[in-house]
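What you see is the complex with one protein chain gone and the rest in place.
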Amino acid sequence: MKNSNSTNDVMNKLIEVPKTIIEAPINLLKQLTPKRKKKTSAKIGLPPGSIIYLGEKKVEKVTIAVTEYDEKECENYEIKSVEEIDPFTDTPQVTWVSVCGLHETDFLKQVGEKFKVHPLVLEDILNTDTRPKIEITDDYLFIVMKLLIFNEEQKILETEQVSFILGKTFLFSFSEKSDVIFNPVKDRIAGQLGKIRKKGSDFLLYALMDVIVDLYFLALEKIEERIETLDDEVINNAEKSQIESIYNLRNLLLTIRRYVWPLREIVNQLIKDDSDLLEESIEPYLRDLYDHIIHITETIEQQREITNGLMEIYLSMMSNRMNEVMKVLTVIATIFIPLTFIVGIYGMNFPNMPEMQWPWAYFAVWGVMIGVTALMLFYFKRKKWF
Amino acid sequence: MKNSNSTNDVMNKLIEVPKTIIEAPINLLKQLTPKRKKKTSAKIGLPPGSIIYLGEKKVEKVTIAVTEYDEKECENYEIKSVEEIDPFTDTPQVTWVSVCGLHETDFLKQVGEKFKVHPLVLEDILNTDTRPKIEITDDYLFIVMKLLIFNEEQKILETEQVSFILGKTFLFSFSEKSDVIFNPVKDRIAGQLGKIRKKGSDFLLYALMDVIVDLYFLALEKIEERIETLDDEVINNAEKSQIESIYNLRNLLLTIRRYVWPLREIVNQLIKDDSDLLEESIEPYLRDLYDHIIHITETIEQQREITNGLMEIYLSMMSNRMNEVMKVLTVIATIFIPLTFIVGIYGMNFPNMPEMQWPWAYFAVWGVMIGVTALMLFYFKRKKWF
Amino acid sequence: MKNSNSTNDVMNKLIEVPKTIIEAPINLLKQLTPKRKKKTSAKIGLPPGSIIYLGEKKVEKVTIAVTEYDEKECENYEIKSVEEIDPFTDTPQVTWVSVCGLHETDFLKQVGEKFKVHPLVLEDILNTDTRPKIEITDDYLFIVMKLLIFNEEQKILETEQVSFILGKTFLFSFSEKSDVIFNPVKDRIAGQLGKIRKKGSDFLLYALMDVIVDLYFLALEKIEERIETLDDEVINNAEKSQIESIYNLRNLLLTIRRYVWPLREIVNQLIKDDSDLLEESIEPYLRDLYDHIIHITETIEQQREITNGLMEIYLSMMSNRMNEVMKVLTVIATIFIPLTFIVGIYGMNFPNMPEMQWPWAYFAVWGVMIGVTALMLFYFKRKKWF
Amino acid sequence: MKNSNSTNDVMNKLIEVPKTIIEAPINLLKQLTPKRKKKTSAKIGLPPGSIIYLGEKKVEKVTIAVTEYDEKECENYEIKSVEEIDPFTDTPQVTWVSVCGLHETDFLKQVGEKFKVHPLVLEDILNTDTRPKIEITDDYLFIVMKLLIFNEEQKILETEQVSFILGKTFLFSFSEKSDVIFNPVKDRIAGQLGKIRKKGSDFLLYALMDVIVDLYFLALEKIEERIETLDDEVINNAEKSQIESIYNLRNLLLTIRRYVWPLREIVNQLIKDDSDLLEESIEPYLRDLYDHIIHITETIEQQREITNGLMEIYLSMMSNRMNEVMKVLTVIATIFIPLTFIVGIYGMNFPNMPEMQWPWAYFAVWGVMIGVTALMLFYFKRKKWF
Partner (left out) sequence: MKNSNSTNDVMNKLIEVPKTIIEAPINLLKQLTPKRKKKTSAKIGLPPGSIIYLGEKKVEKVTIAVTEYDEKECENYEIKSVEEIDPFTDTPQVTWVSVCGLHETDFLKQVGEKFKVHPLVLEDILNTDTRPKIEITDDYLFIVMKLLIFNEEQKILETEQVSFILGKTFLFSFSEKSDVIFNPVKDRIAGQLGKIRKKGSDFLLYALMDVIVDLYFLALEKIEERIETLDDEVINNAEKSQIESIYNLRNLLLTIRRYVWPLREIVNQLIKDDSDLLEESIEPYLRDLYDHIIHITETIEQQREITNGLMEIYLSMMSNRMNEVMKVLTVIATIFIPLTFIVGIYGMNFPNMPEMQWPWAYFAVWGVMIGVTALMLFYFKRKKWF
């Protein structure tokens, strides 16, 4: 019941500013690139299962927070090495070890040895470009997911990898940077809200996955707001910069889709799994989670189609504008070019131009010119050019 | 046999005005946004199964109407709390409890306790952004569907969530606002039309779902009318506003598709279900319902393709118009620019221009100019420019 | 062997005029709309299985033709009510009852009662907007198909619904209007052509379905001819009206696809069905039919892709034309605008313009102008603008 | 070991002229149309299994070549009627009857009777618009395939239907016209190359199918060459005729896809078939054939995508060219229109224009005009318009 006082504030801050705009989704994509490059270069030639951190160092200090609880008691500690966990794992209490920051790999190696985790699993935790996946063994269950957090200050969507190792009485969670997003769950444990204190480590895993999935909803809402703003902008005043925004939005949706798509399979496997690690009573919750993920994938597909539609509107607006420019040019040119020709005629210096001598010739020419103009205007009016 | 006198009028009003237009489908989509936002913000950090209403308050007062019937008798009452249902549920008669308005959650909590409904089901009823779904347990069957109602006055399509909980002898229906759409079924019960009085609660569920599916047909007809109007408009007179309409229609179809798509799976599961809740004799009806849903999904896909075609026609019409503008400009400019050059020549002030002295020079110039014009016109004629 | 004398003529007339054009495919689609509307409005609120005809009244008088045959004998009668069939159904002979016109529902009700047909089946027969489907029960087999007939006089494709009820020794066929399309089969029965007289009612069903499928081939050929004509037209002389034709063709293909697609499943179920209604020896024929249907669906998809290609060619031709218009304008303007400037210079009235006094100045100006023009023409030639 | 001397020449001629171009693929498609029309017209109303040839008469005289071989001997004969085959079929030797030309149906009827072939199979052989298919019975195996031959002289791809009937010791092959394409196999038999003489009729079938599949590779190479040529042409000099070529190529690829797609299923069924007709040792060869077919389908899909890309490049090139035309017009007009205005000013006849009297006015005007021109040119330079 310790470090959870300020979590609600953090959560609210994350959520309740509704009118902000995802201004630089392209940054997200560019951010992702160096990581991936680093990974591949480092990886070729290395034996599989090498425990080397391949992501960026996103936090200064690695923190390892332990929450231990059962229906009666609940304690929060910070630890430094795996030996300090020892006493916890023997008890029937649920032990949640939350590791934030991955660049110190010693702790992970100790975990690997102590809990007999396959080296490839440890490699996946440290490689921050792993595809979302699930590995089910007799002893533990391993899940990799991607986090999408909307950074309120920089107005960008940040991405992060989260991994879980679930045992019968313990849960390890590994995140690169964000330690606040799971605080609502910590608060529920501390405040005995809902059933979480009565349930086991599998329910805790569900609760954490649920938070991550809810953050996808939030991210999609931000994108939906952006689409709506763009929608209005494009229809009212198409500009060159908008096509970049549409293009970036589309690429962003492609990236999110890659994060969410494998989750269907992951949660589906959790539902079908009949190992000892998951109790039967958790199935309705997992099915609920599955429905949410389907909902998200459908929303992504819909937003992709809407964004494609936006692109078409943008192109159509550009062509509309061209049309208008051309009409102005045509109206002006079509009226004045014949007039200029007429006045040109009487600028000629021929000595014997009969009209020249008529007393009202000048005014007659004006009459002809006004007539021609009226005719032209009538023609354009009928063509609905203005 | 009470409050159903005016239902036919309402139904007719809903249906029989055939020439109205879906003018503001975008409103529908915008209407949906605030709800969804509210939901996610409220949800993160809450334990699952929290019974909080997340939609808009669409009606002032919650009404709970009870219809109880068997082959011989039929009664309609209004109740206030769950205790008043007690006597009904013990009898073999079918008891239909129709709840309209969801913002008073006490009644739902009582239902949950009394009929042992899972908290996640109650949460889904109150969360008006739930994806259409089905949950089958030993005791009850839970269905969420979306309603599409064409609002005759505002010319918009309104959406609403409807949920059903089916027990052996009872059916709960929960709707946000519209209590009249199920009146035709109430009338059939009251008037003993068809087999409904001879059948159980499962047939009642089918009858209500059938009404909802028929309303989709109606909505698609409205959209088809709108497409046909747009079709004519675009071909005869392409305008900037039409692209917005096409874009909105497409987004509307995307939304409807998301409502209808899961129904295939839902009805399919009903057909395959072999629990006690559904009698075997209902299967042909469910298969008929399934065929209708397939028909609707095919219609949606067809309309989406037609709308895509419309977009292409629109773009082609814009480019046609540009072509015409350009042709006018080119014809005028191409005729008069050379003429202006000719008259310019004889506006020059050189003292020794031989032609200047020829007596018929002026008229010769006119001749040349008429010749050039005739040549140009002939050229344009051959090119079929007008 | 009675009313079949003129069938070959009709068939030939339907087929042998090869160069006609599907001029108004849009009419087909528009024709379909009122029907569907009527249906939905009438249907909401009605109990399922209501026996009401929802289509248009397409023929004046309903005719009920009976053909009864076995290997030795064959008779043709017309009847008025179901009682007249009684004697036929008891015999081992095949009894084919062909009902043309659906607006008198009494006969259908009698059939429903006598042969124990489910009310929903009867409803599907009368609802002319039913999706092609198959229902297999122990007593009978029910099939709904769509007919596509090319109307030679109006040059449009007409659509019609045909339903079949197959029993062990009888076959009912229901059509809205066309009684001639099955005459070739009647002729084969009368003339003892092929094996039809030696086979049972299942072979008769196959023979009739085969005729319907062959009519799809015919319709697709008409469409192919239209596509080829359009193809030539678009490439040689793109016009505004062609885009409408392409759009209508695409919508027509969408509609036909919806008619043909479910047939795959229908015939597949017939092949897999192992009830008493279908003899084993019919399987090769059904597989042949299945192959034809696959052939048709593939042709539809190909034609859809070709039509999409046509649209692209059309758009490209429009842009080509714009290009040409622009080139003409540019060539003319680029040549004459500088010339007009030159003659403008010597139209100025400055008293001390040195060139003015040179005796050959006027001719020098002409020389300069011819030089400029030649330069321009050379430039355009090199750019291949004409 | 007779009529196979010139086959290598023919084959080489077919293959080794690498730089020719498929100039008229549209001809292929147009050629196909009349055939299909004929078929449908003739077919409606006919009993199934009617043995009538529906294709064009492509060769003057039908030839029936028989090759009979086992490991020791090999003989080639020509026959006229089915009776002459009789002696062959009783022996354990492999008897290959190659029928070239289908318009004399008597032979086929005799084959049908003698080998108990289903009438629908005979109909499929004669109907040259049959979809590629396989029929497996206890007595024989029937395969229909399409041949694609590049006609070196006319530079078009010709299509032809080939059918096979495989028995335990015999193989019938039916082709419309080309009798040379199977000559390499005849040579291998005659020359005892490879294992063909040691294997049965199933290996012979494989060898013939392999030749047909290899011809697809050849056709796709011709198309690839054409695509590459078009590629260069479009990028260097986009012209109106190219869009027709792209459109025709796409339609050609659509047609080839329809020929190849069913082959996957056909060869797959051959692999899975466990009847007596195919020995087990042939499976690796069939799997190899299957891989080739997959390879071809993938190549077709890739070429389709490349062709779509070509279309986009073409359109972009057209718009580029328009851009250039517009730039030339704009540069010329923008420079000379203001100049013309300036010289127009001093063409006015006002008596009191102060500048008129200045001695250097004329040269000052020239200075202004040169300045304006320089300014404009600088502006265009900065905009990178030339």
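Labels A, B, C and D are assigned to the chains in the order they are written; within every chain, residues are numbered from 1.
One rule holds in what follows: a residue touches a chain if its C-beta (ideal position, glycine included) is under 8 Å from a C-beta of that chain, and two chains touch if they have at least 3 such contacts.
Just so it is clear, the model here is predicted, and its values are computed rather than measured.
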- Task: Would you list the chains present here that the left-out chain is in contact with?
- Result: A, D
- Query: Among the options A:K80, A:R321 or A:K381, which residue touches the chain absent from this view?
  - Reply: A:R321
- Item | Chain not shown: contacting residue from D:G101, D:P184, D:G200 or D:P262 | D:P184
- Task: Check the options D:Y140, D:F164 or D:Y285 and report the residue that touches the missing chain.
- Result: D:Y285
- Item | Those residues of subunit D which, in the complete complex, touch the missing chain | 8, 11, 15-16, 18, 184, 187-188, 193-196, 207, 210-211, 214-215, 217-218, 221, 224, 228, 235, 284-285, 287-288, 291, 294-295, 298, 302, 305-306, 309-310, 312-313, 315-317, 319-320, 322-323, 326-327, 329-330, 333-334, 337-338, 340-341, 344-345, 347-353, 383-385
- Write the list of subunit A residues that the hidden chain touches. 30, 33, 36-37, 39-41, 43-50, 118, 120, 130-131, 133, 135, 237, 240, 243-244, 247, 250-251, 254-255, 258, 311, 314-315, 318-319, 321-322, 325-326, 328-329, 332-333, 336-337, 339-340, 343-344, 346-349, 356-357, 359, 361-362, 365
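Note that only the chains that are shown with their structure count from here on.
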- Note the rotational component of the Cα superposition from subunit C to subunit D, reported as an angle of 0 to 180 degrees in steps of 5. 70
- Query: Is the contact between copies subunit A and subunit B built from the same residues on both sides or from different ones, judged by whether over half of the numbers are shared?
  - Reply: different
- Round to the nearest whole Å and give the separation of the Cα centres of subunit A and subunit C. 45
- For subunit D, write out the residues touching at least two other chains, lowest number first. 347
- Task: Report the topology of the inter-chain touch graph, choosing from line, ring, star, complete and other.
- Result: line
- For each chain, which other chains does it touch, given as pairs? A-B, B-C, C-D
